[in-house]
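Below: one structure in C-alpha cells.
Missing here is one protein chain; the remaining ones are kept as they sit in the complex.
Note that the chains are named A and B in the order they appear, and that numbering of residues resets to 1 at the start of each chain.
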Amino acid sequence: MSDKTIKIRVTRFRPEEEDEPTEQVYDVPYQDDWVVLDALNYIKDQVDGTLSYRWSCRMGVCGSCGMMINGAPKLTCATFLKDYYPKEIVIQPLANFPIIRDLVVDVDDFMAKLKAVKPWIIREEQKPVEEGEYLQSPQELKDYKQFSQCINCLLCYSACPVYGLEDVFIGPAALALAHRYNMDSRDEGYAQRTVIAASSEGIWECTFIGECSVVCPKHVDPAAAIQRTKVETTNNWYKSFLMPWGDK
Amino acid sequence: MNQPHNEYQYDTYKPKMSPTWWLKSRRYFMFMMRELSSVFVAGFVLLLLYQIFLLTKGPEVYASFQRSLMTPKFIAFYSVAFVFSVYHTFTWLGVVGRIQIVRIGSYTMPPKIMTASTFVGFFFVSAVIGYIFLR
Partner (left out) sequence: MNVPEHDIVIVGGGGAGLRAAIAAVQADENISVGLVSKVYPMRSHTVSAEGGAAGVVRDDKDDSLDLHAFDTIKGSDFLADQDVVEAFVKEARDELIQLEHWGCPWSRDEDGRISVRAFGGMSTERTLYAADKTGFHMLHALFQTSLQFDRIKRYDEWYVTKLLLDDNGAACGVAAINVRSGVLHAIPAKAVIVCTGGGGRIFPFTTNAAIKTGDGMSMAYRAGCPLKDMEFVQYHPTGLPGTGILMTEASRGEGGYLINNKGDRYLSEYLPGKMELGPRDMVSRAFVHEEKAGNVFEGPYGTYVHLDLRHLGENKIDEKIPFVRELTKNYVGIDPVYEPVPVRPVVHYMMGGIHTDINGATPIPGLYSAGETACATINGANRLGSNSLSELLVFGARSGHHAVQYANETKMPPYSSLEHMVVDEEQRIENQLLKNNGTERIADIRSDLHKTMDQGAGIYREEESLKATCAEILKLKGRYKRVKVEDTSSVFNTDLTAALELGSLLDVAETVANSALLRKESRGSHSRSDYEERDDKNFLKHSLAYHNEGGDPRIDYLDVVITKWEPNERKY
C-alpha cells in the first residue's frame, strides 16, 4: 500500500445526540482500485466504528449502498476513488429521504409505493403448474426485460426533483416496475395497476425531467417507462369512449 | 410493517429541498429552460392568432399591426421565441425514439433510427413550409 491518502467528508447524524446532521472528515489510504465503499469500510473497521451505512453485495446488484457522492446519487460499490483523487470526496445520505442515522435513510415510503403498484402477475385464472409454462417469445420477453432490471437502489428517487418537492409522487422505480408488469405478456392486471399508476400521484406528477434515467445504474430508463404509460393510458382513455365496445 | 410505534423515540431528520434546486446542475437548468420555452411558444401562438383575427378588421388595421411588429421590442421577442421554439422542438423530437416503439411485423425500429427519422421529417417539413412562405 502506498502512502497516498484521500480525504472523505461524511455526513454524521446521531439522533440521540443532535437535532441536525453534522460532518466529519477522515483521511483514508488511497488505492487505485478502491471504490468509495472500500473507503467507508476502512473508516468503520480501522478508524471509527460508529459510522453507520448500508452495504452488502459490493457488486452493484443488491441496491443497498446508494449514497450522494459529491452531490450526485451513486452506488458506493461502483464508484471509484480514482475518479475523484486527489480531491476530497463528500458522502451524504441519499437525497429526498428522511435520515435515520449517518448515511442510512428511511425508505419505508418507497416500500409502500412498491406494494401499491401491485408488482405481481395478475390473472383471472392461473394455469395449473402441471400444464407447464406460459409460452413467451424472446420478443415478448424483450418488451419488458429492460424494466425488470431495477435493483431498487433508489438513486432515481434522489435524482427526481418532483419527488423531492412532493413526496406523494409514486416515483420512477415503482412506476417502471408497474410498466414492467403491464408489458409482461402473461399479465392481465393493467386495469388494476393503472388505477394507482395513472392517478394524480402517479405518472401525471412526472414532468419528464429525465434525471432518473440518467442516474440509473442498470439502464432501466424509468422516464421512458412513465412516458410510455402516459401515452398508453391516454390512448386507452380515448378508446374507452370512442370505441366503448373494445377490450382493456 | 407492523411495529410498535412508541419505540421510535427519535425522529428522522427531514432535509428540505432548496427552491434553487434547478441551479445545481446543468441538466436541471436546461430542464427549466425547456419548461420556460413553452411560455414563449404560447406567446408566439397567441400573437399569430391575433394577427389572423386582425385580417377580419380590414387591410389598414392589419397593415398598421404589421408595422408595429417591426419594432425592436417585437423583433427581440420573436428572436427569443424562435430560439426557445427550436430548443423545445429538438428536445421533444429527441425523446420520441425512447417513448414510441415502432414495430413492423417482427422488426423493431431501433430508438436511434426512430429519433433520426423524426428529425429528418422535421427538417423536411420545415423546408417545405419555408419554401412556400419565403418564395
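Methods note: contacts are C-beta pairs under 8 Å (C-beta built on N, C-alpha and C of every residue); 3 or more make two chains touch, one makes a residue touch a chain.
As the structure is a prediction and not an experimental result, all values here were calculated from the model.
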Full-complex contact with the absent chain, from A:3, A:19, A:45 or A:124: A:45
Residue among A:30, A:55, A:163 or A:208 that touches the chain left out of view: A:55
Contact residue for the chain not shown (choose from A:84, A:97, A:144 or A:208): A:144
Footprint left on subunit B by the chain that the document does not show: 1-4, 6-10
Residues of subunit A (touch criterion as defined above) contacting the omitted chain: 14-17, 33, 44-46, 48-50, 52-64, 78, 100-102, 104, 107, 111, 114-115, 118-121, 126-127, 129-130, 132-138, 140-141, 144-145, 148-149, 151-152, 177, 181, 184, 186-187
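Convention: only the chains that are shown with their structure count from here on.
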Distance from the mean Cα position of subunit B to that of subunit A, given in whole angstrom: 28
Subunit A - residues contacting subunit B, complex: 13, 15-16, 19-21, 71, 95-96, 98-100, 106, 108, 111, 139, 161, 164-165, 207-211, 214, 221, 223-224, 227-228, 231
Residue numbers on subunit B that touch subunit A, as the complex places them: 1, 10-15, 17, 21-22, 24-25, 27-28, 31, 35, 95, 98-101, 106, 108
